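Our next item is chain A:
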Amino acid sequence: MSFLLAENMTGGYGAADILHGCTLRVEKGQIAVIVGPNGAGKSTAMKAVFGMLKLRGGHVTLEGEDITQLSPQARVAKGMAFVPQTSNVFPSMSVEENLEMGAFLRRDNVAATMEQVYTLFPILRDKRRQAAGELSGGQRQQVAVGRALMTEPKLLMLDEPTAGVSPIVMDELFDRIIEVARSGISILMVEQNARQALGIADMGYVLVQGSNRYTDTGAALLADPDVRRTFLGG
Partner candidate 1 sequence: MDFLNAIVAMLNFVIIPASAYGAQLALGALGVTLIYGILRFSNFAHGDTMAFGTAMTILGTWGLQSLGVSISPLPTALLALPFGIAATAALVLGTDRAVYRFYRKKKSDPIILVMASVGVMFIMNGVTRFVIGVGEIQFDDGVRFVINAREFRAATGLAEGLALRSTQVITLVTAVLVVWALFWFLGRTRTGKSMRAFSDNEDLALLSGINPERVVAVTWILAAALATIAGTLFGLDKSFKAFNYFQLLLPIFAAAIVGGLGNPLGAIAGGFVIAFSEVAVTYDFRKVLGYLIPGDWTPSGPIQLLSTEYKFAVSFAILIIVLLFRPTGIFKGKSV
Partner candidate 2 sequence: MTLNPRNLVLFGGMALLLVLEGAVTKNAIFSGSWDFSLRILNMGLISAVLALGVNMQWGYAGLFNSGVVGFVAIGGLAPVLVAMPPNPGAFTAGGTGLILAFAMAAATVWAAIAVNRRARLQVRVIAIPLILIGGFFLYRAIFDPASVAIEAVNPSGAGNLGGLGLPIVLAWPLGAVFAAGAAWVVGKTALGLRSDYLAIATLGIGEIIVSVLRNEDWLARGVKNINGLPRPWPVPREIELQTSASFVERAAALGLDPVTASTLTVKLLYSGLFLIVLLLLIWLTQMALTSPWGRMMRAIRDNETAAAAMGKNVTRRHLQIFVLGSAVCGLAGAMMITLDGQMTPGSYNPLRYTFLIWVMVIVGGSGNNWGSVLGGMLIYFLWIKAETWGLELMRFVTSGLADGSGLKVHLLASAEQMRLLTMGLILLLVLRFSPRGLIPEK
């Protein structure tokens, strides 16, 4: 039984479907990565898993429970957290307040979780009084991931976390993501930088036109000559 199972998802924003029977699976404490060409429906698949898109077919289960009909807010309460690709911080609020807002639904003491986030992203501790909008792109991504972690999620969903950050920052972010996964949190992410992303992935999904083209472990996909030629540039 997979931790998250999104099976046979079909749907889109308007009349035309974008997803055609797309299936995603994430195991406990593992990293699953969705890659594919532009317009393949990667972000759409992510939004569908999070309930931001109405599905015409298929269903989503979390720990065996069917959550297909739940609103995104209700899914947050169930232990899912989502980091959008853009506009993923509260720009006029301080870093610390951003983290507090992540823990908005929690009634218990959040100090320990915040401490974990600061340990994971030490730079945020130094900048905790600064407005998130004034930070660099990489730091802002850290705030965004930190905010999501504050909900103490069981599944963390990241939509292109490395978009627009430098290669050094990207490596750093991937390292952190691995650390998060080691702490037992499952991760589902969409990535443009397919090669690096598959490098850290336990499971990889190559989407083309809204359906699964290749599904295998990250290492296997990296080794597959077809995948290499078509999607990883040789």
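As a selection rule, all candidates are chains of the complex that A comes from, given by their letters.
Just so we're on the same page, a contact is a pair of C-beta atoms (placed from the backbone, for glycine too) under 8 Å apart; a residue touches a chain by one contact, two chains touch by 3 or more; residues count from 1.
Predicted, not measured: the structure shown is a model, and the values here were computed from it.
A.B. asks: Quick check: counting C-beta contacts as defined, which of 1 or 2 touches chain A in this complex?
C.D. replies: 1
A.B. asks: Residue numbers of chain A touching candidate 1 in their complex, please.
C.D. replies: Its residues touching candidate 1 are 72-73, 76-77, 81-82, 84, 87-93, 97, 100-102, 104-105, 147, 151.
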